[in-house]
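All protein chains of the complex are present and in place, except for one that has been dropped.
Entry: chain A
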Amino acid sequence: MNRRKQKNIFITLCLLPAILLVSIFIFYPTLTVFFMSLFKWGGYSPEKEFVGLDNFKILIKDMMFMRSFQNTILLIVLVTIITLALALIFASILTREKFKGVNFFRVIFYIPNILSIVVIAAIFSAIYDPTSGLLNNLLGMLKLDGLQRMWLGDQKIVIYSIAFALIWQAIGYYMVMYMASMASIPESLYEASSLEGAGAVRQFFDITLPLTWNTIRTTLTFFVISTINLSFLLVKAMTGGGPDGSTEVFLSYMYKQAYTNSSFGYGMAIGVIVFTFSFILSAILNKITEREVYEF
């Protein structure tokens, strides 16, 4: 057997398992999503009826879907803006300010990220419980009874309760990421601007922010994708989309239609919208945040 043939066999054998697994468990199901969105199909029965774009026409008039759309957008906006701001501020404080306990805070802030979303859902259920919950009882102790709420029962509030849990979960992850990026900024830049009399806030906007811009841009895509995802996981474990659909998000509604409600074709049409939406939003964010890259 010559060397060349040996090499080809080696390459094939190394790649084949990976290509097979990825094709069967990622690409085939993804194609199914797009293809099946054109059918009326329960999922379990053999009858499939081609309906073209009918599923999408129903979707536009589906109030529940519109609600999940609104909730998803609200969560993406809230979670991204608040998490981004807090993570950036904390990261710059922990890398810039020399004080004790930097490592302690970094280690603690990252903990929510290693917990299962189910665990987080259970913890926040215990916090938000109306009668025996930690939050309402704390407010009672502080004589702030007026602020007590049905955190998961009030339709107007519940989406913000979900947003808070998502932010709590995400801050540490993004902070660690920004810290790594900020640590590579040379100290001399700060020294020079400090000599010119720039304060910490000024330094943040003039040095830290522009030099971590690329990392921030990358994380914007993460924010979109992970909020769509994690909001589904959290809602499914915590509220089941309720009360009365007020926490329904994209993927929880899709899962409900496709799996629980056996409207597989309809569920897949939602899937197509989610795919397209997250892709377009990421592309737009990527485009509008384009800046000249500063070198140092």
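One rule holds in what follows: a contact is a pair of C-beta atoms (placed from the backbone, for glycine too) under 8 Å apart; a residue touches a chain by one contact, two chains touch by 3 or more; residues count from 1.
In this text, contacts and distances are computed from a predicted model.
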Self-check item: Undepicted complex member, UniProt protein name, chosen from "STAS domain-containing protein", "ABC transporter", "NitT/TauT family transport system ATP-binding protein" or "RNA polymerase sigma-70 factor (ECF subfamily)"
Solution: "ABC transporter"
Quiz item: So which of A:158, A:216 or A:268 would be touching the chain we can't see?
Solution: A:268
Self-check item: Selected residue (touches chain absent from view) among A:78, A:117, A:185 or A:220
Solution: A:117
Practice problem: Please give every residue of chain A in contact with the chain that is not shown. | Solution: 6-8, 10-11, 13-15, 17-19, 21-22, 24-30, 32-33, 36, 43-44, 86, 89-90, 93, 97, 104-119, 121-123, 125-127, 129, 132-134, 137-138, 141, 168, 171-173, 176-177, 180-181, 200, 222, 225-226, 228-229, 232-233, 236-237, 251, 254-255, 258-259, 264, 267-268, 271, 274-275, 279
